[in-house]
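Got a structure for you, questions after.
All protein chains but one are shown at their positions in the complex.
Here is chain A:
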Amino acid sequence: MTLQRTLRVLFCLTVLAGMAFAQTTLNGAGATFPYPIYSKWFSEYHKAHGDVEINYQSIGSGGGIRQVTTGTVDFGASDGPMTDEQLQQSKVKIVHIPTVLGAVVPAYNVPGVSGEIKFPADVLANIFLNKISNWNDKAIAAANPGVKFPDQNIIVIHRSDGSGTTYIFTDFLSKVSPDWLQVAGKGTAVKWPVGLGGKGNEGVAGMIRQTPGAIGYIELIYALQNNIPYGSVKNSSGQFIKASLESVTAAAQGVKMPNDYRVSITNPPGKTAYPISSFTWLLIPQPYKDGAKGKIITDFLNWELDNGQGMAGSLSYAPLPKEVADKVRQTIKGLK
């Protein structure tokens, strides 16, 4: 008798669950860096389309690439473009769709220096290579006339967790310093020649704040939201540029966009371009496994271009430049 009752309850539950799942649910996974804007987009899209729910797990770009290439999620997301090798190994064809832009900034804690510090690219590389180890080094002073630097050891702080932020920063250092390319190279985690590792943006920022003489790199959004002082970096045109929505957008405008969108925009041409910026991408498997879900993804991508880009600025992400957005629109038409 109890068995019968249990069965009846189970049956009711199944029916209820079935009703709840009548709406379509999409699953995505990947990068943590664009999570704030993605979660806003997905919730706004759900408000506009009540029958569609999009879940996004911010498990990291590496996890996003793995899951989308094995087909366990409907779409992935990454801060760094997939490599040729990864694309070859993938079971499905992957299309990269750039969504927004972000920047990485050098943040510091130098006792007695409250203003902005200017970093020539090679100086920044040499600090992280441990070739410059004191704030009173001539190379730093030469770029910052009028600033009095203390006799204080530089303590380098880097991310300890694998991260797209590290990828963008080391990608930049590899482009501006042959030594860096040889010693460490670029990656989501590298062999740091010097320094302490902090976990996440909050760990790095916490250590910078607590340690006199510290320098580290964090995402622009994080520095802005938490009022952490950060410096300007010399770009390829010889200008010292501070990261801002405008200078990040300028970085994207100076680069020729390839058809597969896999492009690094660190150290780009352009007078007003901030040199440590990057796109972040959604990874769309092609062709869609499930036609209905595919239709929704296509619709969402168009919605994101029309309505979503406007929301980026309020969360300190730079929207796509117009010509890139137009190009993406064409690509979306070709999705099937």
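By definition in this document, a residue touches a chain if its C-beta (ideal position, glycine included) is under 8 Å from a C-beta of that chain, and two chains touch if they have at least 3 such contacts; residues count from 1.
The rule is short, and it goes like this: contacts and distances are computed from a predicted model.
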Consult the UniProt record of the chain that does not appear here and report its protein name from "Protocatechuate 4,5-dioxygenase beta chain", "Rieske (2Fe-2S) protein", "Phosphate transport system permease protein" or "Threonine dehydrogenase-like Zn-dependent dehydrogenase".
-> "Phosphate transport system permease protein"
Among the options A:Ser39, A:Asn130 or A:Thr211, which residue touches the chain absent from this view?
-> A:Thr211
Full-complex contact with the absent chain, from A:Pro34, A:Gly102, A:Pro120 or A:Gly198 = A:Gly198
Pick out which of A:Ala189, A:Met311 or A:Ala325 touches the chain that's been left out of the picture.
-> A:Ala189
Can you list, in ascending order, the chain A residues touching the missing chain?
-> 59-63, 65-66, 85-86, 153, 155, 160-164, 184-192, 195-199, 202-203, 206-207, 210-211
